[in-house]
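In what follows, a structure is listed as structure tokens, so that the remarks can point back to it.
With one protein chain withheld, the remaining protein chains of the complex are depicted in position.
Presenting chain A:
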Amino acid sequence: MGAMTVDRADGRSVNQLRPLACSRNILHRAHGSARWSQGDTIVLAAVYGPKAGTKKGENPEKASIEVIWKPKTGQIGKLEKEYEMILKRTLQSICLMTIHPNTTTSIIVQVFGDDGALLPCAINASCAALVDAGIPLKHLAVAICCGLTEGGSAILDPTKAEEQKIQAFAYLVFPNSPLSILPSAPSAEVDGPIENGIITSVTHGVMPVVDYFNCLERGRAACAKISEFHRRSFESQVPGDLTKAT
């Protein structure tokens, strides 16, 4: 199956992502904030750093993470609660939970535009916001959406129109590999199973096992690129307004 045989509405190839943009330190009151956009999907995430106390039911011997998802319009329903839960668990696995016990870190996600791959965009935005707030992390969580067309070919970063047409798609979150800065290193020969692992995988629709693994491979390769972009955007950041009123 040729890579170019799938005709995508906006002219991308199967492995091509939409243009990425990330701006950090946008809000004045929040401790950390980031706006991440993939094409027309735009998400603004804000982080309020460790606040005293944990919610009822949370383990007070560890830090806890609270995620609030705000859709663009409408009431908060089950879908938003599901996104909150997935985001919370994903971020819990990358934050160091034992550093600040009995504290709550709040991450608020506001959807500014939804054109497919909303949850991956939100995960990427939240990670950028956490970095902006200075919350210590083990590694970044880099997310991508991978869809499966009827022909069996995997397309990356589908738009909303594409998501509705295709047979199945998966949101995949991979850890940020620290070796990605080496230019000539061939893919994935890093130490430890952690680097090759998947943090989160959410699928919609039916896909055969072989195609799912294919999506994983594509997704991992694309995430390596996104994490490069992440790093570059952090490095090139001019230290902005470091004085923040609480």
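Going forward, contacts are C-beta pairs under 8 Å (C-beta built on N, C-alpha and C of every residue); 3 or more make two chains touch, one makes a residue touch a chain; residues count from 1.
One rule holds in what follows: contacts and distances are computed from a predicted model.
Of "Protein ECERIFERUM 7", "Cell cycle control protein", "Transcription termination factor 3, mitochondrial" or "Alanine aminotransferase 2", only "Protein ECERIFERUM 7" is the UniProt protein name of the chain excluded from the display. Of A:24, A:62 or A:100, it is A:24 that touches the chain left out of the display.
With the whole complex as reference, residues 1-4, 10-30, 33, 37, 39-40, 42, 44, 46, 48, 51-54, 68, 70, 72-74, 106, 108, 110, 112-113, 156-157, 183-184, 186-187, 214, 217-218, 221-222, 225, 228-229, 232-234, 236-241, 245-246 of chain A touch the missing chain.
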